[in-house]
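Okay, here's the structure, questions in a sec.
The complex appears here minus one protein chain, its other protein chains still in place.
As written, the chain order gives the labels A, B, C, D and E, with residue 1 at the start of each chain.
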Amino acid sequence: MKGKIFYGKGMVSIKDEYPDIYEAVADLNEAVFTGKVLDYKTQKLIAIAIAASNSDKRAAEKQILSAVSEFNVSKDEIMDVLRVVLLTSGMPPFIKAVNILNKVFNEK
Amino acid sequence: MKGKIFYGKGMVSIKDEYPDIYEAVADLNEAVFTGKVLDYKTQKLIAIAIAASNSDKRAAEKQILSAVSEFNVSKDEIMDVLRVVLLTSGMPPFIKAVNILNKVFNEK
Amino acid sequence: MKGKIFYGKGMVSIKDEYPDIYEAVADLNEAVFTGKVLDYKTQKLIAIAIAASNSDKRAAEKQILSAVSEFNVSKDEIMDVLRVVLLTSGMPPFIKAVNILNKVFNEK
Amino acid sequence: MKGKIFYGKGMVSIKDEYPDIYEAVADLNEAVFTGKVLDYKTQKLIAIAIAASNSDKRAAEKQILSAVSEFNVSKDEIMDVLRVVLLTSGMPPFIKAVNILNKVFNEK
Amino acid sequence: MKGKIFYGKGMVSIKDEYPDIYEAVADLNEAVFTGKVLDYKTQKLIAIAIAASNSDKRAAEKQILSAVSEFNVSKDEIMDVLRVVLLTSGMPPFIKAVNILNKVFNEK
Partner (left out) sequence: MKGKIFYGKGMVSIKDEYPDIYEAVADLNEAVFTGKVLDYKTQKLIAIAIAASNSDKRAAEKQILSAVSEFNVSKDEIMDVLRVVLLTSGMPPFIKAVNILNKVFNEK
């Protein structure tokens, strides 16, 4: 499914042990990332924004990695997302996301 | 400044009584919504996503109203934003935002 | 679906306008509330706890109403849930949920 | 107990119906607001900051009202608290708290 | 006190240095986990749900460990708790808690 990079090994174990949950999540994931109008890339940027706003370092890193590998999203594009995080969610979530962004792009 | 609809009457009082705060916020707002790469409309969609994810009804409504009046954003576009909110933040924030979306588009 | 009282009119509009989202949510809902071991009533109490912990008054009220109508859950049972909210989430979410609890049981 | 204005009618019902919870909360409240070094007024300002940062309008209003009635705290003092909220938590919680602040001081 | 495993070494230092806080917390803890109707095990499951919903990895792990050691709670039981987290709080907190769950049960 789309976003499979995002979910990581936790989702693999779910698939084996709790296939009913796996299937429901896979279907939801499909319904979510098959927008009617917005493209998948914009939806990925939105997912980065939400993860960063919630100070969720793990999700932010996974979403950024996936956006880079799937859409070759640039650092400037993600920083434009994080600008909105700064205004709406304050300095601490912004700085955390900036550190992740730097880590991802320096390791490339 | 961009997004002035969003801030409402609270910001008017700040301008009068605490001009140093007003100026700092206005400058930050300018730096935020003048992305290097992403357009202002995409940044607005991101702001809607963050407000909805945080179950912030007031901010979600103001951002949706502003996106509609400034960019003529459609209901389907905003629902594509809210799809990501559903997956990342769960049913309660999603349903709250759907109710606001319906209210805004039914009142048009 | 189980919990249909919870979702309210927002979900009705989704069913009409965005059937793909509706179906994914209905399936997820089914997978969630068909626990392997825990009964549905315990899962409802858990849903009340999460709503109260998040200071989500709307969800807390809907979940409490649904727990009362579906399982005849008592005020004392819900207060035992809210005791845990008090310890883990602090006074403000606790008091908000207590006010809702009183409202629901006084109106009965 | 200190802060009794804050807790409102929810706490009254707890006292009647669940005296064990009431007593535990009253003792905790006493231990909290009897700081070793900081005075009670500073602790009240901190409680306002936390309520505002969490976008908790009800708690923010109650704490502001209590700070004003117990310590005659000024609008400028509370705005200095909210400045920190702006930086650490972003515009939406800040503006919500500013609106409450204006309401409280305009109604005086 | 009940739940002592949960609090860890931080609470030990509090007991030594700030006995007034320790006593208030111990009393609160006692009042919380001595529900009138629900049993302690159900309250533990609720505490797991709240920790997971808040993406609080540390608290989730401690609560899961304590539920396993005190009540021999099964993986399936905790997954039934996490199903509710998935629906109400979204994928990222769910996956984080699943990873902790796997870690706890694989290390057994």
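As a working rule, contacts are C-beta pairs under 8 Å (C-beta built on N, C-alpha and C of every residue); 3 or more make two chains touch, one makes a residue touch a chain.
Please read all numbers here as calculations on a predicted model, not as lab measurements.
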Which of D:S13, D:T88 or D:N102 touches the missing chain? It is D:T88
On chain A, residues whose C-beta touches the chain left out of the figure: 55, 79, 83, 86, 91-92, 95-96, 98-99, 102
Missing-chain contacts mapped onto chain C: 86-92
The missing chain sits against chain D at residues 28-29, 31-33, 35-38, 42-43, 45-47, 49-51, 53-54, 59, 74, 76-77, 79-81, 83-89
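Here is the rule we go by: only the chains that are shown with their structure count from here on.
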Comparing contact pairs by residue number, the option in B-E, C-D or B-C matching A-D for over half of them is B-E
Of A-C and C-E, whichever chain pair has more C-beta contact pairs: C-E
Intercentroid distance (Cα basis), chain D paired with chain B, Å: 28
Cα centre of chain A to Cα centre of chain B, whole Å, reads 20
Residues within chain C bordering two or more other chains: 21, 25, 28, 31-32, 51, 54, 59, 79, 83, 86
